[in-house]
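What you see is part of a larger complex, with each chain still in position.
Chain naming follows the written order as A, B and C, and within any one chain the residues start at number 1.
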C-alpha cells in the first residue's frame, strides 16, 4: 500500500526526475509486473523515486539472467531459490531482496491420466523428465526423499524444459517434474494431472527477486520502491487474479485459453505475495542449500544469507 | 540444371521435313530412302533443355508441395499427433490468430531485419577475407588459420560471451548472426578463389592486369558459382543463428515466438514458425538462384562447349 | 613407318610382334563399301540468325576416307559434333553407326587421370593396358605413360588424344584437326598411324583439316564446306583423278598462292 501512496504523491513531478534506469526482464503476458507495465502504475511508482524502467527481453531461466547480472547487463531478475542457490555457489555480483513462498499448486510432478502411476512409489524404475539443477530436479528429489526412496530409484531424463512437453506427450518419459509456466497449459489442455504438488512434498522452492549489487548500493530507494510496488500488486492479484492474466493478449503463444485462465486463477488464489526476506525465509533457504550440498549438486553448503538484502531497511 | 547422365534425352532428328530431294539429297538414288541397316540416329547426350519460366517455378515448387503433402498425411493419419506437430488446419488457424493480433507481422519485420542485417555484415566480411586469403599468400598466412580456428568455435557456445560483449540488446543478436554467416562464406569464397584457373591468371599477368582488375575480371567471375553456394549456406545458417539469437532476451521476432510456443506447448504456433523459417529459406534460395543466373550470363549459352 | 595399334577385341594379335600388320594385306572390311556409314538428309543447323548448315545431305560409305575442308567458322566442327551426337540438328535426318570415335579439336584429356588411363578410358578387358601401351609407343609417348595431362606439351596432348582414338575400332572415326599442333616429322608419323588404322579396320573417316596437302595425301574424297553448303565433292583422289592442290586452294579462296 505504501507504494501506491508513494506513486500518487509523486505523480506531479514524474516528468523530469526519471534519471535512473532500472533494467528488468519483460514480464510477458501475465503477473503483477505485466499489469503494472500495461496500466502505467509501475512507471508512476518508480517516477516517485526518480527512476524509470527499461524492459529487456524475457530472461527465461535464472542461470542466464545471473550471467547478465554479473556482466552488468541487467539490474533486477526473478527466479527460483533452487537456481539462485546454484548461481550463488560461484562469485555472484547480486543479492536477493524479496521472496514469494512456494507456489503450492502450480508446481509438481505431472503424469498422464490413466497411466497407472498413483503414488511416488509407482515411479520407481520409470523415466521422469527434469532439467539439471533446476526446480524440476529439486521437486523430483524432494518427492523421492519424502517417500523414502533413493535418488536413483527413478531414471532422471534431462531435457530442456521447453523441449520436454513433446517428449512427455509422446510417451518417451512417464512423468515430468515442472512448474507453473508449463503446468498450467498442460493441465488445461491435456489429459494430465499432478501426481504430487509442491505443497504435498513440502517444497521450499521460493521464488526470489535479485538485484545487482552495484545497483542496490547506488539506488536503494529504487529497490525499496520496486519491492513495495510488487508486494502491493501481489496482494491485489491474489485477491482478484483475472485482471492479471492475459494482460496484453488473449491470443498468441503466451495467452491462456478459458480453461487455462480458470486453472491459473485458482492457483493464484492459493499463492503467496512477494515479501521481504526474514528469518523464516532464511531458514528455508538454508535447508534448500543443504539439500543441494547433501546431493553433491553444489560444492559445500552455499551461504545464502550472505547474499540477502533486507529490503525493509532500504528506505534511503 | 543440365542433365549429365540421363540417357533419356530425346531423338535429335526434330522435323522430318517434306524434302525437295533434288540437289541436296544424297546422290546415290538407292539410298534416297533412309537405309535401315544398323545405323542409328545420334542422340545429343549433353544438352541444355531450357524449361519455360513457369515450368521452372512449378518444378521447384514440387519439393515443398511434396513435403507439405507428407506432413498433411502424417497428421491426418495420426502418425504425428498434435502435441508434436500440428496439422495444416490447426496451423492455418494459428497463423490467422497470430496475424490478426499483430504478433506475426511484427515478428516477421523484426526477424527479417535481424537476419538480413547480420547476413549482410557476415557475408561481406566472409567474402572480403575469403577473397584476400584465397588470392594472396600474405592474406592466406594472416587470415586463414585464424579464421579456421574461430570457425571451429561453435557459435552456439559463444552466446553467453556475445551477451557480455554486445549486451543483451539488438547488437548481440545481429553480431551472432553475422558471426555464424561469416564462415561458410569465407570457406566457400577462399576455396573458390584458390581454384581459379591458373591459365587465366597467367594470361592476366601477361596482359598487365592490375591486382584489382585481375580480382574483378578473372578471379571473381570464376569464383561466382562457389560464392553463390557460400551465400546459400550462409543464408541457411543465418536462420539457425537467428533462432539462437532470439532466445537471448528477445521481446519480438520469430525465435521469441517460437520459444514462447515451446514454453506454452503451442505446437500449432511452433509449426507456423518452422514453416515460416522454411519459407524464408526457400525464398532466399530462389532469389539467390535468380541472382546467380543473372550474374553468370556466360554459363548459360545453349550448346556452348569450349 | 610401321604401325601396330591393335584394337582391344583383337586378343589374338595383342602379343604378336611389331610390324605384323601389312598395309597391303587384303582388307575384309572394305568388301561392303557400298553400304553407307553416314547418311544425312536436309539437315539444318542455326545459331541464332546464322545458318551454319543449310539443308545439307551427305552419304559416306563404309571404309571411305573423307576430308572436310572449309574456312575458319564455316561449321566443320559443328557438323562433326552432330555426327558424334553432341549437337542436335534443327531439322532433317541423320544416321550414323553405333561405334563412333572422336578426336576433338582440343585434346580433352581428363585432368585427373594419368596419360595411360586417358587412353584406356571406357575400355574393358585384359589386354586393354597392353594395347594402350603400344599405342602410346606408336605416338612416341611411351615415357609419358604415368604423366599427368597438365604437364604435357600441346603436341603431346594431341598425340595422347590420337592414341585414345587408335586403340578403339570404331565404324566411324571423326577427326577434328588432329595434327594441327604437330611438327612436320611427328605429323607424318601420325598420318601414317591413322592411314594404317584405316587399312586394318576400315572405318568410315571424316577428317577436318586446314592442310590441303594432308587432305590430298590421306583422303579418298574431299568435301569443301562454305556458306552452309558443300560447294565441292571430289571423289577418287587416291585413284588419281582428283583435283589439284591449286583447285582446292581456289575453292578455299586462296587465289594467289599455289
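Operating definition for what follows: a residue touches a chain if its C-beta (ideal position, glycine included) is under 8 Å from a C-beta of that chain, and two chains touch if they have at least 3 such contacts.
Owing to the predicted nature of the structure, the values given are computational and were not obtained by experimental measurement.
Here the complex as a whole is made of A x1, B x2, C x2, with one representative copy of each chain displayed.
One rule holds for everything that comes next: only the chains that are shown with their structure count from here on.
The central chain here, found by comparing per-chain C-alpha centres with the mean of all protein C-alpha atoms, is B. Relative to chain C, the chain whose mean Cα position lies farthest away is A. If you average the Cα atoms of chain A and of chain C, the two centres end up 86 Å apart. If each chain is reduced to the centroid of its CA atoms, chain A and chain B end up 44 Å from each other. Contact with two or more other chains is made by no residue of chain A. Annotation for chain B: no residues touch 2 or more other chains. Interface residues of chain B facing chain C in the complex, by the touch rule stated above, are 12-17, 19, 21, 24-28, 31, 34-35, 37-47, 303, 305-306.
Every residue of chain C that touches chain B in the complex is listed here, in rising order: 35-37, 39-42, 47, 55-59, 81-98, 100, 106, 229. Only residues 25-26, 55-60, 64, 67-68, 71, 73-74, 161-163, 165-166, 169-170, 181-182, 185-186, 189-190, 249, 251-254 of chain A touch chain B when the two sit together in their complex.
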